[in-house]
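Here it is, the structure, as structure tokens.
For this depiction, one protein chain was excluded, whereas all remaining protein chains were kept in their positions.
Right, subunit A next:
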Amino acid sequence: MKITKVAKAGTLESNDILIMVSPKDRGIIELDIESIVMQQFGEVIEQVILHKVQEMGVEGVSIKAQDRGALDYTIAARVETALNRAI
């Protein structure tokens, strides 16, 4: 899928994550994560986001994630929604 515009999903409430996506050239996946549980779960958050990007067949995207302690399914859902809004 091709990302054509800027879109976001989620909030900055506790236990949620705010995902902002914007277009990038084909083959480029940029990821910027900020999290209150970076030390404990930073790698897991990265895996969940990248897995979702791959699963949806995104060609190129820049993702900014501001995490407030969201669980994995929340992260995946927010990423999916943001990407769908950006087509």
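Worth pointing out:
Operating definition for what follows: a contact is a pair of C-beta atoms (placed from the backbone, for glycine too) under 8 Å apart; a residue touches a chain by one contact, two chains touch by 3 or more; residues count from 1.
Definition applied: contacts and distances are computed from a predicted model.
Matching "Xanthine dehydrogenase", "NADH-quinone oxidoreductase subunit D", "Phosphate transport system permease protein PstA" or "Citrate lyase alpha chain" against the UniProt entry of the left-out chain gives the name "Citrate lyase alpha chain". Of the listed residues A:6, A:28 or A:44, the one in contact with the hidden chain in the full complex is A:44.
Taking the complete complex into account, A:70 is the one of A:3, A:53, A:70 or A:83 that touches the chain left out. Contacts to the hidden chain, counted on subunit A, fall at residues 14-15, 36-37, 39-41, 43-44, 68-72.
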